[in-house]
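Here the complex is missing a single protein chain, while all its other protein chains stay put.
A, B and C label the chains in the order they appear, each numbered from 1.
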Amino acid sequence: MKYITKLGGEEREFTIERHGDGLRARCGETVYALDLALVGDGATFSLLVDGRSYDVVADVQREQVLLQMLGERFVVHVEDERERAAHAVAGHKQGGKRELRASMPGIVVDVKVEQGSEVAEGQTLVVLEAMKMQNPLTAETAGKVTRVLCKKGEAVAAGALLLELE
Amino acid sequence: MKYITKLGGEEREFTIERHGDGLRARCGETVYALDLALVGDGATFSLLVDGRSYDVVADVQREQVLLQMLGERFVVHVEDERERAAHAVAGHKQGGKRELRASMPGIVVDVKVEQGSEVAEGQTLVVLEAMKMQNPLTAETAGKVTRVLCKKGEAVAAGALLLELE
Amino acid sequence: MLSRYPSTRNMPPIRRILVANRGEIALRVIRTAQEMGIETVAVYSDADRTALHVRRASRAVHLGGNKPSESYLDIEKVVAAARATGCDALHPGYGFLSENEDAAQACIDAGIEFLGPNPKAILLMGDKVEARKIAMQAGVPLVPGLQEDVDEAHLVQAAKQVGYPVMLKAAAGGGGKGIRIVREEKELLEAFHMARAEAKGAFGDDRVYLEKFVTRPRHVEIQIMADKHGGVVFYGERECSVQRRHQKLVEESPCAALTPEVRAQMGKAACDLARAVNYVGAGTVEFLLSEGKFYFLEMNTRLQVEHPVTEMRFGVDLVREQIRIGAGERVSPVAEPRGHSIEVRVNAEDPDTYFPSLGRITRLNLPGGPGVRLDSALYRGLEVTPYYDSMLAKLVVHGENREQAIARCERALRELRIVGVSTSLPVALRTLQSDEFRSGDYDTGILERLDRKPPAARRELAMLAAAATRFLFAERAGARAAESTATGRDAAPRWATLGRIERLRRSAP
Partner (left out) sequence: MLSRYPSTRNMPPIRRILVANRGEIALRVIRTAQEMGIETVAVYSDADRTALHVRRASRAVHLGGNKPSESYLDIEKVVAAARATGCDALHPGYGFLSENEDAAQACIDAGIEFLGPNPKAILLMGDKVEARKIAMQAGVPLVPGLQEDVDEAHLVQAAKQVGYPVMLKAAAGGGGKGIRIVREEKELLEAFHMARAEAKGAFGDDRVYLEKFVTRPRHVEIQIMADKHGGVVFYGERECSVQRRHQKLVEESPCAALTPEVRAQMGKAACDLARAVNYVGAGTVEFLLSEGKFYFLEMNTRLQVEHPVTEMRFGVDLVREQIRIGAGERVSPVAEPRGHSIEVRVNAEDPDTYFPSLGRITRLNLPGGPGVRLDSALYRGLEVTPYYDSMLAKLVVHGENREQAIARCERALRELRIVGVSTSLPVALRTLQSDEFRSGDYDTGILERLDRKPPAARRELAMLAAAATRFLFAERAGARAAESTATGRDAAPRWATLGRIERLRRSAP
């Protein structure tokens, strides 16, 4: 199976398959011998890459893999080849519909836009307060606000839909 | 609900009921105000008894409650009043049938009895080896061996039925 | 039961302490009290019913509410709980009521020993302008500037005298709020008006003072301990320059930039200041250190978050000292310090954006082995809520020297795994691995200059690991789907199925 991984601005493609007792991964010219074992608690893995050992915690949420390894934290986006193909089709159909969701539970202290507002990339849309700090939520790309689903003073849960944009 | 608890040779009867936000327990003349809260991980409890705080890990396996609290470990047998009534009936029907099960996984290094053997209380029936140690499994009460289900040299899992007695 | 074996020597008359706090510091106090055979009474908000400080205390009293103002900050409720449970002392921890003179007074009025200084000392040191005055009188060096509220008329001249760049600070401020730096005279007036307005808005008090802006300052503080008989000692220094928005992230002791002479001067200055306000208990005097000179910053009239750094080097239990002193005993002799200590604060926050991170702790691996201490009230299943401070844990290490302590801290940081919320651990690791930190030659700007991006080789590995875990998950889900087809049941969607397998695996006896 082919996997397209993205981290920050970088992208790598790995082909992974069973090979003997372990796995074999290829990325361009480079070939890795992998041995990946699930540890008892269900989300920790022992990964051996060419005999080098890594203790990995992986929280796999569909295409997003939240990793803890080497004392670091990585949010890696991983699509397999079938998913990539499916997305290419879906992308055409959906157009540019986007959502703004609460990144954490908190109180909405300000809504800076209204329905129909044209917004620029990076513009602050909503300000959320949590843990004594105010956190501006900004537009990922330029667009237009199509629906406003929160109001000032309201308490929202993590992941709550705040705005729809296109 | 009434609970009959046994620990070692002792027995206590508690009547427990809801009372306001908490629970009320009665044992003879003594009344306790309880507040019992389940902690996030599912088997830990915060127990307040008349304002005194106890951190309790309880593994409830039907009528057997394995507790860790105050740095101690207790295996308490708890029946509620309905269970006690049911057991009284069952006791008559079943007669004295008993089982000897492996207390841990290991190797059977010796079987000291055969079918039909009469055994005394405390007599060694089977010797199990685990973790470099030999552990004699003894008869809880006097009786007769009705079936032998293990043999010398055999590896057995924890809880495996080794003998039947009556 | 706890007091079954009371010390036979000179046992203090403190038998039961109300711990007016939550989180790791409440647990910290409970631990020492338990070791001294003293009972503890925890107080708790609705959100904290199953918190570790409640479970580990001898007794617990519900205060109600979730907001601090309804619980941990409510002096009346807290003191009433102490009286109702027959406590003879109250430990305020840090934050909440720890630097509140009314709380200290309320304890005195209720006949309960407040384990901290007298209300007057809290009040004096809590006011920046007053504190500077007293420090000056006690001969403690100050950053050149005006100790008084500045008015517009004297502003320009004062700034010229002190020398640019200068800083305008809210008198009632703290935690870095209400600070403005002015580099040239022409910016001065506008900055002054804005500082006044900000101070008014933030603290309801528009007094502003002016002082020299110190270049490449290090934040170095002295731990003192004073008894009721006039005895004052100090336990060396802590270097706390690794901070952002004036929130400390990494602290160490000793400070690499301090000579024995300057250390002795700083220690003496801190003790002099404590004596000037008849200080009692644990306190910290903060200084700026720049080019071999030090200047008084402020005094914190409580136990600091970072006190374990001092404890590990000096082999002392500062909470035990606080309790002993509260019971009327004298300060203990200070042992020779040994080796080097480093503390890392672990906050629930996104390491890239510094946004707070909330959620439930689903997995936890704690570090162990030689020279590692973890102070935390974390447990698996804990819900990190928006009601309280975001600090989850303090990792403290000790080594024979600075190099070994850094290496040990790195090692322990890699062992510590918190799953369910994001944490500041990667930022701490990057700091420890930076050349600037390793050189020992750093200042309070170190975190701003830090490159927080993981090295390329690690990013590559992470991408490979992510792909491999997805492969394994898909493979297992496939096997499961095949199995349920074979048994005639419908195959669930692959992610759902996989989750279920894992759950079943986990809950197996």
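Here is the rule we go by: contacts are C-beta pairs under 8 Å (C-beta built on N, C-alpha and C of every residue); 3 or more make two chains touch, one makes a residue touch a chain.
Just so it is clear, the structure is predicted and the values come from calculations on it, not from any experiment.
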{"item": "Contacts of the hidden chain among displayed chains", "value": "A, B, C"}
{"item": "Sole contact to the chain not displayed, among A:Met1, A:Ala33, A:Leu48 or A:Ile107", "value": "A:Leu48"}
{"item": "Residues belonging to chain C that touch the chain removed from view", "value": "1, 4-5, 7, 27-28, 31-32, 34-37, 56, 308, 311, 315-317, 335, 338-339, 359-360, 362-363, 365-366, 368-376, 379-381, 398-400, 403-404, 407-408, 410-411, 415, 433, 438, 455, 457-458, 499, 502-504, 506-509"}
{"item": "Hidden partner interface residues of chain B, rising order", "value": "1, 3, 5-8, 10, 12, 14, 16, 23, 25, 27, 32, 34, 36, 38, 41-45, 47, 49, 54, 56-60, 62, 65, 67-74, 76, 78, 80, 103-106, 130-133, 135, 158"}
{"item": "Where the unshown chain meets chain A, residue by residue", "value": "37-42, 44, 46, 48, 51-55, 70"}
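Convention: only the chains that are shown with their structure count from here on.
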{"item": "For chain A paired with chain C, centre-to-centre distance based on mean C-alpha positions, whole Å", "value": "32"}
{"item": "Approximate Å spacing (C-alpha centroids) for the pair chain A, chain B", "value": "48"}
